[in-house]
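To start, the structure under review is shown below, and the notes come after it.
Just one protein chain is left out here, and the rest sit where they should.
Every chain is named by a letter (A and B) in the order it is written, and numbering of its residues begins at 1.
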Amino acid sequence: MTILHTTRLLDMKTNVFRSLSFLVVLASSAAALQDKLVVEAGRIVTLAGDDIENGVIVIENGRIKAVGKAGEVQKPWDATVIGGSELVAFPGFVEAHTSNGMDRANENLDVAPFLDIRDSIDPVAFYFEDCLRYGVTTVNVQHGPNCVVGGQGMIVRPTGMTVEEMVVRPRYGTKISVSPKQGKSRATQMQQLRETLDGLRVYLEELIEAERDKRGYAEREALAQGRELTSEEKKGRSMEGKAWKVDGLELIPRGAIDEKQAPLLEMVEGRRMVFLNCEEAMDVEHAIEFARTNGFLEKSVLVLDVRCWRAADAIAEAGLPVVLEGGLLEMRRNPRTGEEEETFVPAILADKGIRFALSSEASGQRSLWYQAALSIGEGLDRSIALASVTTTAAEILGLEKEVGSLEVGKMGNVVLFSGDPLSITSWVERVVIEGREVYDRRKDVRNKHLLEGTQPRGTAAVAEAPVQEDDHAEEEGEEAKEEEAKDDESEDGE
Amino acid sequence: MKATMRSAAALYATVLPLLATLAQSASSQDEILQVRAKEVVLSDGSRLENGVVVVRNGKIERVGKLDLDDTKPFLEHDGVLTAGLIACQTLSGMGTEAHDGTRSLLPEARIAHAHSPRHSDFEKALEVGITSVVLTPTDENVAGGLTAVVKTAGGTVVAKEAHLTLSFSVHAFASQPQRFGRFFSGEDDGAAEDGGLEDTESDSRSSRSPTSYAGALLALDRRLEDETGAFSRAAKGQLPVLLTAWDRNEVARAARFASANRLAGAIRGAPLAADPGLLPLIRASKLAVVLGPFAVGHKTRALEAVKALQDAGVPVGFALDAPSSAPANFRLTAALAIAAGADRTEVLRSMTIVGARIAGVESRVGSLEAGKDADFVLWSGDPLDLSSRVEAVFVDGKPAWRNR
Partner (left out) sequence: MTTRTALLATAALAAGSPATAQEDWVISAKTIYTAAGDPIEGGAITVSGGKITALRGGRGTKLEVTAVTPGFVDLSAGVDTGSSSVEQTTETSVTFSVAETIDFFSHRWGRELASGVTTVLAAPLDENVLGGLCVVVKTGGEPTLEARLLRKDVALRASIGTQPSSGNSTPNAFRENTIYVRRPTTRMGVEWVFRKAYYDALNAQRFRFEVDADQAAQNALLLRTIEGDLPVFVKTPATQDVRTAIHLKREFGIRNMILDHAAEAWKELALVQESGVGVVLPPFPADGRLRDPYANDSYFLALDAAAKLHELGVPIALSGDGARTPEDRIARQAGYAMRGGLSFEAALAAVTIAPARMMGVDDRVGSIEVGKDADLVLWNGKPFEATSGIVGVFLDGKLVLDARASTAEAGQ
């Protein structure tokens, strides 16, 4: 956007021309024309108050500018308008944790906090396509659970051809697994976790000591690692550890800290989100203890398998939020009676006041809306169920001001459904991410295939009238002849 | 001549000369032995203090609180005397002869021909007080053959053809153990021999018909129409059957088969016989049940089956299942059953007279009654108490084993 000033006219003597007149021209870049979007819907579910009948959402520069009834909201004349009265608008769903959409979820290395998921995310993965299909507009991608300390994750929008286009929050969160990595026992897993952070402390202490001996270390170290020191990194800063700290860290510019240790330092200073993977209830207590001892309890999120409901009291007491993976029901067989028992876990979490988000991990491709719907059927309160895939999930990711509901100021992430968002017969028709329409079901070829399949060549389309039963049609040949005759008029069905 | 002994330890020293004495008098006299024990336990559970058993020519002549005839050989035992124990199922002494993999239906095969009387399995059985056993084939044939009742010493065959064995177990079927266990696989749900959950598929690799429950039932139905042979005798009620079944659905099928065809005999296996769905079927079939052997770690619901069957009036016998099960488990079976609530007297009866009845040989063995074979055991204490020792075992009136 450029502002052109016209200079005052030369040789003007009248008062009228004494004032400077500015001509402000908004030079429109190609994107600015699309920066205004109006979404119309027969009903808008805002999740921030009552539903709005015959509503309108105005999105400008990626943010919601207005939400309200059609007659009460002013639509910019130069906005693109999408939607229709047969559609229902809903906030984009928020996937609070996933390890999909990337190349292999874990590295062989047990402790790899320096890995960055940006190197592994695949923008054209089917998972992101399916996110759009099911209205998921914000995704927190983290490393997988098969590690001791995994790498750094990222919050992304599931649209874009490059990772850069997808990024919402880079270098977001570090994955830790309390459940043992494949091949390890719990004892060795915990020991390695402790060792990792003890190793951090030792490293820092040694670093400080070395610095006390010689200065100029910072520049040399950064050079060696091929990095430039940013202004923040050039400065030293004392350690802010909540549970433990070392003295003298202000002597070391942040940029000089080994990039393998830097994320751990941020973690211990409570400046990184930590996603703790727990598969058994016993792991939960270890996770809480580990987080507390190392000062990142307030930044921790538990990623739980269904079996962990047994640790609900400990979770509630620690006040930690939960992402529930592995489904909604814990199923087990009573070894004495042989009967099958099911425990609906979200209800237990809700009862104890634990904030939780659901995950699409266990539902194949039926995704978050389906998990929320199933939960309601199992008896979970409707507002809690909806929140667990929108506002609560956003809150867990620190994005409560950005996504999760349709409110002025939040990102313009809107999903348009063909009917009630939780009905089995409703489809996602359109998806808008930050004011841009990124999905239209009418153009979704894979969805069409799923719904209708592809008619193979040679098989007839449905005849207008039922064909008379042919008594002698014993051989395949006869059948093939009939089909060949019809082939000319039949479509491929594609 | 007088021959007296006071202590069990001296038994050895005095029995040999006793035998010598007997031998001297063999040609001219009957062989007589009198045994007085501190406590003689009879088959109805009653106990005779200082009871005496008189043996003549290998048979029991009299039992009671009698006076000893000093002129005849006698021995005094400072402990308990019971009838010899009867095991209603075992594979003792048969090695690999218990299983024929070539055909599934072998109703005329006589197991009596398969055992070696001098095999050490029998001595091991003797050590725990077992004097008669029912030899059976494995449960890997739908009709495995005809069982035999043999003594564990002396090689006497008490009954050459005691039962026709039929297997309702999935072990009788050929199967390729890949990809077949589907959603309702009975094997997954069923009872392993210890009453726990079965977790292995049958690994019998023989490929013979039938391979399914339906096929087996069809084959059995057809054979029961035979005019001669073991099946026809069973159908006429002349030959009892011994049906092996483990899973609840197998036991149910076996019981119903017996009821429908009016077959008499027993079910062997049935660790979950106490299941409320099974008990009425078993009762209606009028079959007895052969349970065990139990070992440490057996599931409680299997142990409770003994009591449940007793309460329902179903006769119970115990299996030995040597050599895969240690013979000592026979006594452990009784102890575990009692710990799970079974009646003591009834358990002892199951190990003796009821076992004999199930084996079809109660006219000859199983209790201390005049006319029966002189098979009895000298114990250091109550036989149901695991801390009691077997001091000596007599078979057909002769000392067959003694504790050294």
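As a working rule, a residue touches a chain if its C-beta (ideal position, glycine included) is under 8 Å from a C-beta of that chain, and two chains touch if they have at least 3 such contacts.
Small disclaimer: the values here were computed from a predicted structure and weren't measured.
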Query = Taking the entire complex into account, which one of B:Arg248, B:Lys299 or B:Arg357 touches the absent chain?
reply = B:Arg248
From A:Gly68, A:Gly327 or A:Gly398, residue that would touch the chain that is not displayed = A:Gly327
Note = In the whole complex, of A:Met161, A:Ile424 or A:Val445, the residue touching the missing chain would be A:Ile424
Message = With the missing chain put back, one of A:Arg171, A:Lys184, A:Lys245 or A:Arg366 would touch it. Which one?
response = A:Arg366
Task = Provide the residue numbers of chain B that touch the chain removed from this figure.
result = 170, 173-177, 179-190, 201-202, 205, 207-215, 217-218, 247-249, 252-253, 256, 275-277, 281
Request  = Just the residue numbers, please: which parts of chain A touch the chain that's not shown?
outcome  = 327, 329, 331, 333-334, 337-345, 347-348, 351, 363-366, 369-370, 373-374, 376-383, 385, 422-425, 427, 449-456, 459-463, 466-467, 469-470, 473-474, 476, 479
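Here is the rule we go by: only the chains that are shown with their structure count from here on.
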Request  = Measure off the straight-line distance from the CA centroid of chain A to the CA centroid of chain B, and report it in whole Å.
outcome  = 69
